[in-house]
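The other protein chains are all here in position, but one chain of the complex has been omitted.
After this line comes chain A, so read on.
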């Protein structure tokens, strides 16, 4: 068991999580699944526009983001000056996530071993490039690429929280404790998932 994010689930990871999940499910799930959850399907244009948005700024202009933003509780929206851009980036990235999978966290889904090649789905190098992203645009682009590498399957709330925290840290709101920093949390989860393959290939 990891001591990073597992400990806080199944409680909500962040403000606005349940609104976000309903919004994402409305875009991704089948009609039957949505009916069971009592959620109205989202117009297909939401997802189409978001998928075309190449930057967080572009995602900001979409109808899909607007729908999400208005559905969020005040506590999530009035958080910080950069909150809107962070949520827009989040909307853009999530439009590529097709399926919630059983990984413990977003970073763990990247480090998960692909049994065909006995290597992590995302290589150490690519993972480190994500960790090295210094601008929101770069960060956004790299996330897209990684989502594609895991075939659109990851842990949605963990990814969402990671993106929000990344924006906080990017704007100078560093976590006081190192183990709360997003880079450290991601690294712990990624390497824990990837460890068995990495050890074999390194030694």
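In this section, a contact is a pair of C-beta atoms (placed from the backbone, for glycine too) under 8 Å apart; a residue touches a chain by one contact, two chains touch by 3 or more; residues count from 1.
As a convention for this text, contacts and distances are computed from a predicted model.
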| item | value |
| --- | --- |
| Protein that the absent chain corresponds to, by UniProt name, given "Amidohydrolase", "Type I-E CRISPR-associated protein Cse1/CasA", "Lactose transport system permease protein LacF" or "Fe-Mo cluster-binding NifX family protein" | "Type I-E CRISPR-associated protein Cse1/CasA" |
| Among A:33, A:78, A:118 or A:179, the residue in touch with the chain that has been omitted | A:179 |
| Touch criterion as defined above, residue of A:57, A:101 or A:124 at the omitted chain | A:124 |
| Hidden partner chain, residues of chain A it touches | 3, 124, 127-132, 177-179, 181, 183-184, 187-188, 191-192, 195, 198 |
